[in-house]
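All protein chains but one are shown at their positions in the complex.
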């Protein structure tokens, strides 16, 4: 199946240039397909100088989210949930900002016991913003990251067809 | 848009022939489209004589769930969550029983404060069983039921295209 | 510290005489102290013949819950949550049935990834019923059960003082 989607990535790891960012961008590339436009926002960079981001930076991220068919949302699991940095950004989005957008969480946990916790808390938040969440999240442990390619291949094999169909349907519904 | 989907409905209201059942079946009919096959299971009936359902009844329900493209899952909000009766049935399903199935929760709450609570708890459970949850649940208050047709029309207008696309994609992926 | 509390145990494992029951009763005995009255209800037994339990059995369980200072609530982790059997019982309790009661969940998970999931879903339900939840749950994996005594000793060492104080306070508040 060939496909090409506009994919935007937002990552809420307080450490800039994190492995969460790398992982989320790798998933975004696999989802976008060849030749597709992607944009990626490292919130540790966006909020570096204060919790009110420079107006231009936030507006740019919001524009790219609105233009995206698929939004990849990356976070490490901190204190049994998604990070505050990610939520800080989501809190500033307008109501229903993600209507017509298909979202895919990417979460990285330090231990098996925390694998599902960010995902459990994040999905209701993204749903509140209007996002459609048609497929399971990519929820990895840190010690699985050296085999990221294999995990990505497994995830895309299982879920990319449904994700692509949902992205097309969302577009059709919004048109 | 014309469509026709095999839709199975499972409702966990401990009271037989409940308004939860009526509501879930109305959504199922709207999703299935004209001429489609539907099946509906009232768990208060299925478990009437014991928590181990008669083998035939449970197996029949499982068969119809496996044959369905869309599963409508109905529950009232009891004690801040879905009902135990619904979960009793889900607990007896084999692992990954809902892979390739698109699920839509229908929840009925007695008060506004409880509107989202069954949904919040139910989605991770359905996801654990492998279901895809591409669209928001139909989450109504009891005092909205007299205007069920209007609420159904609004919900299907907003979400049926994405639901239909997801159901088709799930079928394609399973084929 | 010497203490003596009335402790009631309710366990929602669909298999009678389960290890969840054994574990919850062991915690209850440690909490109750020497000479204290305890009662234990195996819901697989209570609901053996139907989801409407024989009136006498349910009323007896409710009486013992009302007489208890501490309620131990045991469940395996099934499908990423507490069991439907446990919730079926909780659903039948009157509103605010657990006001003045201190509750302690005991959960048994088959894998590390599911360790926290029943607890996360159960606490809001017990809180909705009015229970106080002053201490962390005893959340074990199945493969930790051979060392149950050590886990119990660690848990009671860390949490029994706060639990005992909360039980006394709840009693004082209700008097």
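Just so it is clear, A, B and C label the chains in written order, and each chain counts residues from 1 on its own.
Quick note on the criterion: contacts are C-beta pairs under 8 Å (C-beta built on N, C-alpha and C of every residue); 3 or more make two chains touch, one makes a residue touch a chain.
Remember, predicted model here, so these are calculated numbers, not experimental data.
The missing chain, though absent from the view, touches A, B, C when the full complex is examined. Checked against the hidden chain, the listed residues C:10, C:43, C:71 or C:164 yield one contact partner: C:164. For the chain missing from the display, the contacting residue among A:88, A:112 or A:148 is A:88, taking the whole complex into account. Annotation for chain A: contacts to the undisplayed chain at residues 14, 44, 47-51, 78-91, 93, 117, 121, 124-125, 127-129. Mapped onto chain B, contacts with the missing chain fall at residues 80, 111-117, 120.
Even with one chain removed from view, chain C keeps its contact list with that chain: residues 116, 120, 123-124, 127, 132-136, 158, 161-162, 164-166, 168-170, 172-173.
Just so it is clear, only the chains that are shown with their structure count from here on.
When chain B is laid over chain C using CA atoms, the rotation angle comes to 180 degrees (nearest 5). Chain centres here are Cα means. That of chain A falls 38 Å from that of chain C. Inter-chain centre distance (chain B to chain C, centres taken as mean C-alpha positions): 30 Å. One inter-chain figure worth recording: chain A and chain B are separated by 28 Å, centre to centre, where each centre is the mean of the chain's CA atoms.
Residues of chain A in contact with at least two other chains: 116, 120.
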